[in-house]
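Note that one protein chain of the assembly has been removed; the remaining protein chains are unaltered in position.
Up next is subunit A:
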Amino acid sequence: MTKTYPKASRPSLDNVSVSIEKGEFVFFIGPSGSGKSTIIKMLLHEVSPNKGRVIVNGKDVTSMRSWKRPHFRRSIGCVFQDFRLLPNRTAYENVAFALEVIGKTKAVARRVVPEVLELVGLGGKEHRYPHELSGGEQQRVAVARAFVNRPLILLADEPTGNLDPDTSIEIMRLLDRINRTGTTVVMVTHDSNIVNQMRRRVVEIESGRIVRDQARGVYG
C-alpha cells in the first residue's frame, strides 16, 4: 500500500506490503519520519492509504465506512508514548472508563478491572491518580486500559519512549505476557536495547520503504 499525505513531497509509505499473523509479536523500527506511525494510524483506520488495502482481522479496513469505525476499534487496544490517561480519574476509573463508554455495566467493570490491574502488576494501587504514579506505573494503567476489552490486537506506539531502561524492560515483559495470551502485538519503537533483548520479528522501515523483515531480529 502507499500513503501520501497532502503537501508531502514524497510518500510516507511507498508500496509497503506486510502481513502479520495472529498471535505474532512484531517490531516496526526505523528513524523518525520513516512512516512507522502511519502504519499504526492505518491499522486504526485513522488514515486511509491512497493505494492498496489494509486488512485487519480479516476485514478490509480501507473500504470501511466511518460509522463502523467505533465498533472496529473495540477489537484493537492502543498504548502510546504519552500514556494518554485522564488526569482526574484514578487508575481504576481510567480503566473502567474504557469499559463504560462502550456500554459495559458498572458491575462488569467491578469484576474485570481489578483483575486486569492485578495482571499488569498494579494490585493495591487502583485508587491512585496518574500524578501519584511513576511513569512506568502510568504506562501499566494504559496497558491495562488497552487490554481490558481483550482485544485481538495490541498496538503500541513507542510505549517505552518516556521510560528509563529498567522500567522499559518491565513494560516489555508485560507486553510479552499479553502476547502469550494470544493477542497480536504490534510495536513501533526506537529502542534498540529492547529490540535486541526480545528477539522477535523486526520490520525495518526507511523513507517509507521496508528495508528489512527478519524473524527473531535485532535492531540493526
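Keep in mind that, in the parts below, contacts are C-beta pairs under 8 Å (C-beta built on N, C-alpha and C of every residue); 3 or more make two chains touch, one makes a residue touch a chain; residues count from 1.
The rule we apply is simple: contacts and distances are computed from a predicted model.
Q: Identify the UniProt protein name of the omitted chain, choosing among "Heme exporter protein B", "Phosphonate C-P lyase system protein PhnL", "MoaD/ThiS family protein" or "Cell division protein FtsX".
A: UniProt lists the chain left out of the view as "Cell division protein FtsX".
Q: Please identify which residue in A:22, A:51, A:71 or A:212 touches the non-displayed chain.
A: A:71
Q: Which listed residue (A:106, A:127 or A:212) would be found touching the missing chain in the intact complex?
A: A:106
Q: What residue numbers in subunit A mark contact with the hidden partner chain?
A: 67, 69-74, 76, 78, 84, 86-87, 97-98, 100-103, 105-106, 145, 149
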